[in-house]
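Here the complex is missing a single protein chain, while all its other protein chains stay put.
Each chain carries a letter (A and B) given by its place in the written order, and its residues are counted from 1.
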Amino acid sequence: MIYNLPFIAVVAMILIGLYAVLFKRNLVKMVIGISIIESGVNLFLITLGYRWWGENGGVAPIFTSAPSEAVKNAPESMVLPVPQALTLTSIVIGVAVLALMLSLVMHLYKHYGTLDIIKIRRMNEE
Amino acid sequence: MITWESFLETFETGSGFWNPLVWITAVVVAFLIVYIIRGYGKKDYKEKTGQTQAFLPGNPEYEKEQMHIKGSNVYWGFTESLKWVYKVLDKIHTGNPSDYVLWFVIIMGVLFVIVEVI
Partner (left out) sequence: MNWFELLTLHSPALIVAVPLLAAFLTPLISKINDIVRNLFVLIMLSITGLLVAILGYDVFTNGIRVYVFGGGVPLPSGMTLPVRIMFEVDAMSIFMIIITIVLAFISIIYSLSYLKNQDGLDKYYTIVLLLIASVFGMELTGDLFNFFVFLEISCITSCALIAFYIHKKESILAAFNYIVISSIGALFILFAIALLYGQYNALNMATLASSIEFTFFDKIALVLLITGLAMKAGLVPMHMWLPDAYGRAPASVTIILIGATMASFYALLRVSFTIYGNSLAVELNKVGNSSIKLNMILGTFVLVLAIITIIVGVLMALKQSNLKKMIAFAAIAEIGYMFLAVGSWLVALNDPNLAVAGFNALKGGIFHIINDVLDIGLLFLVAGAIYYATKETSLNMMGGLARNMKYTTVFFIIGLLAVSGMPPMNGFASKLLIYESTYLINPILAIVAVLCSILLLAVFVKVLHSAFLGPEIPDFKDVKEVPKSMLAAMGVIACVIIIFGLFPDMIVNNLVQPAAEALANNSNYITSVLGGGA
């Protein structure tokens, strides 16, 4: 059961992030919600590659700093490095998207003077 | 690979066919026939007098600039009679991103139910 805890955390983070995007009116809160969803998906990616170190487990795939019995039956004793590469790529993409969204929020505040999405829409209609 | 004859082939769907070159030839031939028939009409009329103007009974005619119907008013009858549809559609296209993501979640839920995940 305890090994399923990260997966439950992933679903919880995605639901919390979706709630923040759907039901909050402040623009910055929407951006924070998207950031939470992205953290949840990254957690899911990195949990997929987990193998417990012990009996039939795995160590990090670096040859020079692994314990000696792990080096002896390499590469079966090392985890796959692919999920870690995917997660790094996704984190970098998330940083870029977050920077762009926040700069757009800054420009919106300069134009409209408020950060409430409903007031902005009402100002845009007239 | 691409021969000269393949330019002239007929486009066949499963239950019909369409050949644009034959169609254009037919239209040109019809045009010529109409033009020849037009040539048999009366040629003696005085231009730019009352003989060539359209007859509009009723109210006096305004200038052309004041009679031009602007953009949004062109299809007034259509939009008036479908007012009930447009009221719903205008309320849906609100403009905040929260509503757009709400529709995304709704469609995802419907598809989950259909494919029998839930």
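Everything below uses one rule, namely that contacts are C-beta pairs under 8 Å (C-beta built on N, C-alpha and C of every residue); 3 or more make two chains touch, one makes a residue touch a chain.
Only a predicted model underlies this, so the values are computations on that prediction, with no experimental measurement involved.
Visitor: Of A:A60, A:L100 or A:I118, which sits in contact with the chain we cannot see?
Guide: Answering carefully, the residue with contact to the hidden chain is A:L100.
Visitor: When the complex is taken as a whole, what residues of chain A touch the one chain not shown?
Guide: 14, 21, 27, 30, 34, 37-38, 41, 44-45, 48, 75, 80, 82-83, 86, 89-90, 93, 96-97, 100-101, 104-105, 107-108, 111-112, 120, 124
Visitor: What does the interface between chain B and the hidden chain look like in terms of residue numbers?
Guide: Touching the missing chain: residues 1-2, 6-7, 9-16, 18, 20-21, 23-24, 64-65, 67-72, 74-75, 78-79, 82, 85-86, 89, 92-93, 95, 97, 99-101, 103-104, 106-108, 110-112, 114-117.
The working rule: only the chains that are shown with their structure count from here on.
Visitor: Round to the nearest whole Å and give the separation of the Cα centres of chain A and chain B.
Guide: Centres of chain A and chain B (C-alpha means) sit 48 Å apart.
Visitor: Where on chain B does chain A make contact in their complex?
Guide: These residues of chain B touch chain A: 94-98, 101-102, 105.
Visitor: Considering the complex alone, what residue numbers of chain A touch chain B?
Guide: Those residues of chain A that touch chain B are 18, 21-25, 30, 117-118, 121, 124.
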